[in-house]
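The structure's right below; bear with me while I get my questions together.
All protein chains of the complex are present and in place, except for one that has been dropped.
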Amino acid sequence: MRFAKTIGLALAAVLAAGGALAQDKSWKTIRIATEGAYAPYNFMGPDGKLQGFEVDLAAELCKRMDAKCEVIAQDWDGIIPALQAGKYDAIMAGMNITDKRREVIDFSRNYTRESNGLGAELAGPLGKLPDGDVRIDLSTETPESKAVIERLRTALKGKTIGVQVSTIHANFAERYLKGAAEIREYKTTEQHDLDLLAGRIDGIFASNASERATFEKPDFKGYGLVGPKFVGGVFGGGVGVGVRKGDPELRDKFTAAINAMLADGTLKTLALKWFKVDTTPQG
Amino acid sequence: MDPVFMGETFVTLLGGLPLTLKLAGSAVACGGLLALALAAMRLSGSLLLSAPAQAFVFVFRGTPLLVQIFLIYYGLGQFRPVLQEWGIWWFFRDAYWCALLALALNTAAYASEIVRGAVLSVPHGQVEAARACGMGPVTRFRRIVAPIALRQGLPAYSNEIVSMVKATSLASVITLMEVTFLAQKLISQTFRAIEIFVCAGAIYLLLNIVVTRLVVLLEYRLSPHLRAAPREPASAEAAHA
Partner (left out) sequence: MNSLALMGFGPGGWGGAMVAAAGTTLLLAVLGFSAGAVFGTLAAWARIAGPLPVRLLADGYTTLLRGIPDLLIIYLFYFGGSVALSAIGQAFGAQGFIGMPALATGTIAIGVISGAYQAEVYRGAFGAVPRGQIEAGRSVGMGRLLLFRRIVAPQVLRYAVPGLGNVWQLVLKESALVSVTGLVELLRQSQIGAGSTREPFPFYITAAILYLCITTVSTWGFGRLEARTLRGERRA
């Protein structure tokens, strides 16, 4: 018995020394992970501090939930395993609500919904892609959507397209572009942006909001959105807050707070500030 | 832990093994040649030759490989127009060549020190004896210095090969789909980090055990004089004569 007690004490000392925190379930403090490399959703400023739409949103949501929040940066490819490993309690990282992710984690209601598509050099090989003003909803397959995708595949033959690993965009590329374009997977969108600029890839496939934010930078003069825009289907049901399956109270708290922000227009104001367009989910 | 899942993971990860082997093999080969050149420069006795070699070793041993990879891939990517003008952009455009360059330069820096140490460990008396027998520098190197240095340097060099095999995992950060990249991708699809990393670790461990064994075997072949004499070598020789 004494042995167990000693071990327990030693462990407590180790935990205290490591600054470890055991989370209680009253949600007075919430740790939120973001990527910090996905402007304008979340990114790092020169002062090394996180900024962006989701950082502002998290602050506002936490105020409404009466909780103290800490937003931390976490690499995208480990963001779900680390949530499950208890590194933090929620994910706000431009993560779309998809069925595949729903199998392992839970989501609040969505707080943005926006279109996705290709970005490339306007004077380059992908500058003259067809269907530039077409917006396709992939949740139902129509003859029109099939024709658009077929035209896109033909135009992308032999080209190299960059996507971020394990995103809805990678899923889209895998499902609709495989066999036509060569797909290169990057750890962050910033890295595929750099390779687009270096000419290692011909185009990127990402969310239109993040592409717009990238192409605003002076280095990217002459780059822009090309080809058709897509929503629905593999792109899921918009961006939401991810939480562990075992924390339904936390999920409901986030959903209630988002609903309140939608109702009084603060979500729209925030969206206009960071995205320049209204990305709030309709209905 | 789920044995079926582990089995499937293992098979998936093995898909990255050819690239891992290709990277490690090419890096060791290219880096080894460069290491010989660097060691020769260091041992030349001319400051003009040895100073640049020393600087090279200092820089590549003093900075993390990961930084070197990022610098070569993303850093030099910024200078596309210049590199295109020089006609070498095709090389830096490809992630594979960038990773190989970083790995080869890195291993060359470490291996050149091993080669230098091995050559310096050759007993001076043996070199003198060779000279006394009238051997020229080339013969002396081929018959005396090289064989002794090879045996001396082999154990340390086997460590260097093992660390190259391990270092190929860093190529995953620049989109190369070797074992570690596949592991990370699988994790982001299945979200089961620990099982997958254990599988990936096992693959590298097995690979390194094979590498170490092979070098030990080579060492054994190269040092017959240290083994107990075979039973009747004399009669066998006699039969041939």
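The chains carry the letters A and B, assigned in the order they are written, with residues numbered from 1 in each.
Everything below uses one rule, namely that a residue touches a chain if its C-beta (ideal position, glycine included) is under 8 Å from a C-beta of that chain, and two chains touch if they have at least 3 such contacts.
The model shown is predicted, which means the values in this text are computed figures rather than measured ones.
K.L.:
Which displayed chains make contact with the chain that has been left out?
P.N.:
A, B
K.L.:
Tell me, which residues in chain A touch the chain that this view leaves out?
P.N.:
8, 11-12, 15, 18-25, 31, 36-37, 43-48, 72-75, 78, 81-82, 85-88, 188, 190-191, 193-194, 197, 217, 219-220
K.L.:
In the full complex, which bits of chain B touch the chain not displayed? Write them out.
P.N.:
Missing-chain contacts on chain B: residues 58-59, 61-68, 70-71, 74-79, 162, 166-170, 172, 180, 183, 193-194, 197-198, 200-201, 204-205, 208-209.
One rule holds for everything that comes next: only the chains that are shown with their structure count from here on.
K.L.:
List the residues on chain B that touch chain A in their complex, please.
P.N.:
Touching chain A: residues 74, 77-78, 80, 93, 95, 173, 175, 177, 184-185, 187-189, 191-193 of chain B.
K.L.:
Quick check: in the complex, which residue numbers of chain A touch chain B?
P.N.:
Residues 76-78, 80-81, 84-85, 100, 104, 165-166, 184-187, 191, 194-195, 197-200 of chain A touch chain B in their complex.
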